[in-house]
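Every protein chain of the complex appears in place save one, which is left out.
Right, subunit A next:
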Amino acid sequence: MGLLKKDKKTSAHSSTSPCADLRNAYHNCFNKWYSEKFVKGQWDKEECVAEWKKYRDCLSEHLDGKLLTRILEVDRELNPTKQADPKESS
């Protein structure tokens, strides 16, 4: 029982998330960008955009809406100064 709507019996140690492959692809891309570019001061351009879009689309299809709402509420508590993402304010 993760963030996902459907409650499947899952082994506690392996991920069965339908977005796992897209997530790995994005996180790999992000980690590479972070250590090879961002920390060297090359932050003038967003990267891994295609990977992020695919992963995000998958998440928004599969995420439990109620849980997501609670997550975003807590996120706002943690970042009171951060501007709300227009996509998320409903």
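We take it that a contact is a pair of C-beta atoms (placed from the backbone, for glycine too) under 8 Å apart; a residue touches a chain by one contact, two chains touch by 3 or more; residues count from 1.
The working rule: contacts and distances are computed from a predicted model.
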Would you kindly match the missing chain to its UniProt protein name, picking from "NADH-ubiquinone oxidoreductase chain 6", "Ribosome biogenesis protein NSA2 homolog", "DNA 5'-3' helicase" or "PRELI/MSF1 domain-containing protein"?
-> "PRELI/MSF1 domain-containing protein"
Those residues of subunit A that touch the unshown chain are 1-3, 12-13, 15, 17, 19, 23-24, 26-27, 30-31, 34-35, 38-41, 43-46, 52, 55, 59, 67-68, 70-72, 74-75, 77-79, 82, 85, 88
